[in-house]
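For this depiction, one protein chain was excluded, whereas all remaining protein chains were kept in their positions.
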Amino acid sequence: MKKIEFTDDFIKHLEWLARIELEDSEKKRLKEELALLLRYIDDVLSIDVEGYSPYIYPKPSMELREDIPVSDEDAYSYLSRLALEEGFVKGPVVIKKK
Amino acid sequence: MRAVDFLLSIKRGEIDDVKLIEGFRERVIAEDEKYNIFITLAEPDEAFHRKRLLSGVPIAVKDNIVTKNLRTTCASQVLENFVPSYDATVVERIKSEGGVIVGKTNMDEFAMGALGTTSYFGPTRNPLNPSLSPGGSSSGSAAAISSGLVPMALGSDTGGSIRLPAAWTGIYGLKPTYGLVSRYGLVSYSDSLDQIGPMASSIFDLELLFGVIMGWDEKDPTTYDKHVPSEVFIKRAFMNPDPHIMRNLRVALLKEPLVHEDADQKVVDRFMDYVSELEAYGAVVEEVSIPLVNKAPQIYYVIAFSDASSNLARYSGLLYGKRVVDVIDTDWDEYYMRNRKLFGWEVKRRILLGSFILSAGYYEMYYDRALRARAKLYDELNKVLAKYDVIATPGSNIPPLPLDFDASDLSRLNAIDSLLVIANLAGLPAIVIPLEVSTNTPISIQLISQKWSEDILFEIGKYIALYISKLERELEA
Partner (left out) sequence: MNIKIGLEVHVQLTSLKTKLFCSCSADYRGKPPNTNICPVCLGMPGSLPRVNKEAIKSAIKVALALNSNINQVLAWARKHYFYPDLPKGYQISQYDGKGVATFAKGGYINIRVNGKKKKIKIRRINIEEDPARIVYPTGDAETSSYILIDYNRSGIALLEIVTEPDMNSPEEVRAFLEKLRSILEHLEVSDLSLEGSMRADVNISVGDGERVEVKNISGLKDIEQAIRYEVARQIDVLEKGGRIERETRHWDSTRKITKPARVKEYEEDYRYMPDPNLPFYIIPDELIEEVRKTLPELPEERAARFINQHGLSEYLAHVLVSSKALADYYEKVAELSGVKGDKVAGLIVTDLLGWIDSEDLSNISRIVPPEDLAEVVKLLEKNEITIKMAKEMIPLLVRGEKPRQIIERMGWSVIRNRAVLEKIVDDVLKENPQVLKDIERNPRAVQFIIGKVLEKTGKKGDPKIIAEIVREKIRLS
C-alpha cells in the first residue's frame, strides 16, 4: 500500500485533477481533513472481498431506445436566455493565455 | 390534516382546494423565517388539474429535483441562478395528478451532508427544536412537513438523506428500491445510490405520493418496468392495513446499530420498548449480526466521493450557473479552476478526494475494492432477507445533533451512517416510521425489506402508525 504524503505538490495535483483552485487557508484545511478522511476510508482496504466482483449497477441491465427524433423547443429557449453571439455560446479560449 | 382526508373532503365537496393553497402561502411566509425551509417559493398556481389524485395538495420539492421555470439551486452558489428548462419526471407526474409544487426546499449543498448545514443558503432548523439539526440532506422537505406547512414533500436519498431527517423531525420517509422511482431530473450526486422518495406527515400520504411518482420511466435507463403497479399503492393509501400483518412477521433486529459505541443508550432503550410491542402484536423478532455494516459508510464514501467528482465536473458556469471570471478574460484552464471555487467546502473536499480516488493507480485500490465490498454487503443483507421479512433498526440511534456539530471527521457519523447507507448500497427499500416525538429525543424505526417489496413496508408502517406509535391518532385529534 502506497503511503500518501500530503505535500504541497500533492495538493496542487488534486486541484488540477478537480479543476478547483484553493486558497492557502483551504490548502491547509484540506491537508488536515484528508488525513482524517483517508484514515477512515482506508478501512475499505481491510475488507476481505475475495470472490466478489464489482457491484456497479443495482439494476444490472437496460433496454435500448428506438431511433426516433423528437425536437425540444424548451432547451432552445433556455439557451436563448444566455448572452449569445449569433446563436453561439461564448467560451474561454482553448490555448493557454499565460 | 392528512392529504388523504383532505382529498376525500374535496371529493365530497366539503372544502375548496384553492383556498387551502392560498392559506399555505401566508403561513409559509410566517414560518419560513423560523426554520429556513424554502430556498425558492413558487408563484401561486391555481391552474392545477381538478379532481385528480393530488388536486390542490401543496407539495414541497427538494431543491436538487429540477422544476421547469422554477429556480433549482441544489443549495449551491454554483447554481444560484439556474432556472431549468424541464421538469423532473416525478414533478411531471405530481403536476399531472393536480399536485401543486409550492416551493423548493433547503438541503445540504448537492445533497452532501447529514445535518442540513452545508447549504449556501444557511442551515435549516428542526421544527421540534430549533437549536437542533433536522437531519440532512433533505432538511427543508422534512422541516416543511414537520412544521405542518405541507402534508407531503419530495426528498432524495443517497446515503440516508430522506430517512435521517424523517427520523429527527418525527415524520415518515421512504427510500424506494433502486430503480423504482425515476431519477430523470434529479441532480446526480452518486448515480447508483441516489433515489427520489416521498416524505409525509402520515403513512397514508406517504403511500399516495409514492403511488403517484413511482414506476418505469423511458427517460431513466435504470428504472424497472416490473414492479407492483402504482394503482395498488394509490388504492391502499385510502385503506386500513392488513390486520394480520404482524402475526408471524419475521423481523431481523440488526445488532450493530444497537451496540455501536456512539449509539445513545436512551434512544436504544426506548426503541427496544417498541420492538417488544411488535413482538406483543405477534411479530417474531430475532437478533442478527452483520459486522460489515460498521464499515458500510467507508464503502459508501469511496463510491459517493468518486461519483460526485464525476457528476460535478459539469459545473463551470458556461451553460448554467454563476461565474467568477468571464470567458473573455481568461483561458480555459483558469476559467474552470476559478469558477469552480464557488462550491462550498464540503462539496470541494468531496470532489477533490473523489478525483484522487479515480486517478491513475488509486481506482483499483479504492473504487474497485469498494464496489466488491458493496457486492459482499449486498450478499449478506440478502441472505438475512431470505430468512426474514424485514430488517429492523432504529431510524436513528442518536438524538438529533446540534447545528454546530463538527462533521469534518466523517467517522464521527459512523453510528447513523452505518444503519442508513446499507439500504442504498444494496439498492433495497427502507422506510422510517416515527414512534414518538419530543423536543430532544424523537424515536423512530427503520425497516428494510427485499427489493420491490414496498407494499409490505407500507402495510407494516400503517399498522405501526395506527396501533403502536399512536402518532397518527394524535395527528387526527
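Chains: A and B, in written order; residue numbering restarts at 1 for each.
By definition in this document, contacts are C-beta pairs under 8 Å (C-beta built on N, C-alpha and C of every residue); 3 or more make two chains touch, one makes a residue touch a chain.
Just so you know, these numbers come straight off a predicted model, no measurement behind them.
Q: Which listed residue, B:Ala88, B:Leu128, B:Val293 or B:Ile464, touches the chain dropped from view?
A: If we include the chain that is not displayed, B:Ala88 is the one touching it.
Q: Quick one: which of B:Thr105, B:Thr177, B:Ser316 or B:Asn414 touches the chain that's been left out?
A: Spelled out, the listed residue whose C-beta touches the missing chain is B:Ser316.
Q: What residue numbers in subunit B mark contact with the hidden partner chain?
A: 65-66, 72, 74, 79, 82, 84-86, 88, 183-188, 190-192, 218-222, 306-307, 309-310, 312-316, 318-320, 327-328, 332-333, 335-336, 355, 358-360, 363, 367-368, 371
Q: Tell me where the left-out chain touches subunit A, residue by residue.
A: 13, 16-17, 19, 54, 56-57, 59-72, 75-76, 78-79, 84-96
FYI, only the chains that are shown with their structure count from here on.
Q: Taking the mean of the CA coordinates per chain, how far is subunit A from subunit B in Å?
A: Measuring from centre to centre gives 23 Å for this pair.
Q: In their complex, what parts of subunit B are in touch with subunit A?
A: Against subunit A, subunit B makes touches at 68, 83-86, 178-179, 192, 218, 221-224, 292, 295, 298-299, 301-302, 309, 313, 318-319, 327-328, 330-338, 340-341, 343, 345, 348-349, 351-356, 359, 361, 365-366, 368-376, 378-379, 408-411, 426-427.
Q: Sort out for me which residues of subunit A touch subunit B in the complex.
A: Subunit A reaches subunit B through residues 1-2, 14-15, 17-22, 26, 29-30, 33-34, 36-45, 47, 49, 52-59, 62-63, 65, 74-75, 77-79, 81-82, 89-98.
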